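The complex appears here without one of its protein chains, the remainder shown in place.
Let's look at subunit A:
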């Protein structure tokens, strides 16, 4: 009879110290880089048009609802934090805990959509719309495009939650879960540039 004791090292110790692999798979990274390139092109267009319409772009942000911009930034940063907590939980096989964190992310996404709707309504009441001037045309194009990405991200996170609920993800195998998480972080990263570009730098 063996004296060896089958000691469960505990979920925390079981997780790898160094992944040495990129999260998710190459297809997700191609998508993320394509999206980042798309937004980089928008930023280039913004600064070029700004250089030709300096007064317009200097006055434009002063009429924007900075509170809405700040609220949405905090909501997206919080959602990214929730995603990171969800990933930490799935790595130790705490699937239910992980799904709860992901629900928090979807809640933040819904909050973002609500604040954006309020902001657009507020703009409308101030007489601002996409045809007011070039600044607002680009502002609406950038922010609405980003809003669409948030909606796609929420669907991706929701689908990942469903699959986790059905038992498709474990501590050892959760590539699809990680893919949705990385996509969501990309959405947050883009907003980190959009917020100062539109609301802060005047």
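The rule is short, and it goes like this: a residue touches a chain if its C-beta (ideal position, glycine included) is under 8 Å from a C-beta of that chain, and two chains touch if they have at least 3 such contacts; residues count from 1.
We adopt the following convention: contacts and distances are computed from a predicted model.
J.: Hey, which one's the missing chain according to UniProt: "3-isopropylmalate/(R)-2-methylmalate dehydratase small subunit", "Holin-like protein", "Thiosulfate reductase" or "Molybdopterin synthase catalytic subunit"?
T.: Per the UniProt record, the undisplayed chain of the complex is "Thiosulfate reductase".
J.: One chain isn't shown here. Among A:48, A:63, A:110 or A:148, which residue touches it?
T.: A:48
J.: From the list A:31, A:77 or A:134, which touches the chain that is not on show?
T.: For the chain that is not drawn, the touching residue is A:77.
J.: Name, in rising order, the residues on subunit A that touch the hidden chain in the full complex.
T.: 11-13, 15-23, 29, 33, 36, 40, 43-44, 47-48, 50-52, 54, 61, 66, 69-70, 73-74, 77-78, 80-81, 83-85, 87-89, 91-92, 181-182, 185, 188-189, 192-193, 195-197, 199-202
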